[in-house]
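Written below as structure tokens is the structure these notes are about.
A single protein chain has been removed from this complex, and every other one stays in its place.
Moving on, here comes subunit A:
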């Protein structure tokens, strides 16, 4: 008797545990807030502004998802995570999604049990050095002290790059971008290496950005994208198609300026399906038909988000490059909305 009660209790506990793994979309709706994991502060990608409001390229994606699911781009709780804590935060359910300069790799996708839903920035790892050092190529860095963030792909690429080129270095492991910046500026390391976009964003916050150069070598592929927990496909679909909606909106010329006009109906059926005047795509996602319209409305389409936060008119000044639409020679390519 005793034994069966014990087993019964355990099964119930186990069931409760299993059930909590799925249904993120219902959790988010019930909570009325999206928990979005972002960086601890990388201006342009995710950082609080002077009013304490989170701003940035990755932040915009969190807001778009919140707008799609909850109808309010401000219904987001931003959770700052370091390179090291981000995966634990996602796996444990502390955040519903990560939009945090995170590289899509095989082991993160397959072994760590996450689901990358797309790529919002095609990047690669670069090196930044003070101009005064007189270095013009990463191959000249033999014996240099290099600042790296721990828990990143950066760390692994760096080890491989130096080993392949048969040169030595002294790694200085650091937890956050802010600390790395402090050590680099004080000369405690000669080189700072991370994703090239991160380097540009970091350099833009320096007092004298002109005193620092990015070396020409890009030593890795870093497709950065949002990710969710593996096994909750409904939720993964929501985040994936919100990103695709932003990308498609740019492709079809839907902007925050003309979206109201366009959502009255156009003669392009694809635009109509995105904006919900035709078909029932929203319902298929478990949302309403205006989901994509709201997502696009919070920060504009992908191109607008890019231009506002990290584009060439901002201090960070990143060119579209690989991140242009496929129609313009870039890699951005959203599957069709049908």
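Keep in mind that, in the parts below, a residue touches a chain if its C-beta (ideal position, glycine included) is under 8 Å from a C-beta of that chain, and two chains touch if they have at least 3 such contacts; residues count from 1.
As a convention for this text, contacts and distances are computed from a predicted model.
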Absent chain [UniProt protein name; select from "Sarcosine oxidase subunit delta", "Alpha-ketoacid dehydrogenase subunit beta", "ABC transporter permease subunit" or "Rieske 2Fe-2S domain-containing protein"]: "ABC transporter permease subunit"
Residue of A:84, A:139 or A:320 in touch with the missing chain, whole complex considered: A:84
Contacting the left-out chain in the complete assembly, out of A:74, A:137 or A:182: A:182
Touching residue (missing chain; options A:32, A:71, A:216 or A:231): A:231
Touching residues (missing chain, whole complex) on subunit A: 6, 9-10, 13-14, 17-18, 21, 83-84, 87-88, 91, 107-108, 111-113, 133, 141-145, 150-151, 155-156, 158-160, 162-163, 169-175, 182-183, 186-190, 229-231
